[in-house]
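Below is a structure I'd like to ask you about.
A single protein chain has been omitted from the complex, and every remaining protein chain is retained in its original position.
And now, chain A:
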Amino acid sequence: MIAFIPLYAFFRKIPVYESFVDGAKDGFSTAIGIIPHLVGMMVAISVFRASGAMDFLIGLAAPLVQWLHIPPEVLPLGILRPLTGTGSLAFTTDLIKTYGPDSMIGRIASTIQGSTDTTLYVLTVYFGAVGIRNGRYALKVGLFSDLVGFAAAIFICLLLFG
């Protein structure tokens, strides 16, 4: 892919270098732009975790999810993911940092974060842009597919890496 795309672009007579740099600028501004979001969320998660509140909540849900062979640590991610992209990204990063990227928790968190989108954000931006106030069943469909994606991510990871 790294070789094919530039070569293809070259034969289509695209100024490859200029085009690359142009897009790359967006990557830079994206990375810089998420710093405040990530810092804000990381602070809250870090406090929440360090105080023992996280362990307490996980402890409550543990018996049920353990019965389903789901690592309870990934549960908060399922709630956070549709609400906030950066928030769940921060949470995923925290899980990867704590348990390691190649642990089952790390893999499941990576897959969940990589799948599904921030439903509420997409809904707000897309409908907000055209002044739709009644989204009808769009939110239900979005959240339903988030739930399916969450379950599928866990199931597939347990199957592939288990």
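The rule we apply is simple: a residue touches a chain if its C-beta (ideal position, glycine included) is under 8 Å from a C-beta of that chain, and two chains touch if they have at least 3 such contacts; residues count from 1.
Just so it is clear, contacts and distances are computed from a predicted model.
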The complex's invisible chain, by UniProt name, from "NADH-quinone oxidoreductase subunit M", "Carbohydrate ABC transporter substrate-binding protein (CUT1 family)", "Protocatechuate 3,4-dioxygenase subunit alpha" or "Spore maturation protein A": "Spore maturation protein A"
On chain A, residues whose C-beta touches the chain left out of the figure: 1-2, 5-6, 8-9, 12, 14, 16, 19-24, 26-28, 30-35, 37-53, 56, 80, 82-87, 89-90, 92-94, 96-97, 100-102, 106-107, 110-138, 140-142, 144-146, 148-149, 152-153, 156-157, 160-161
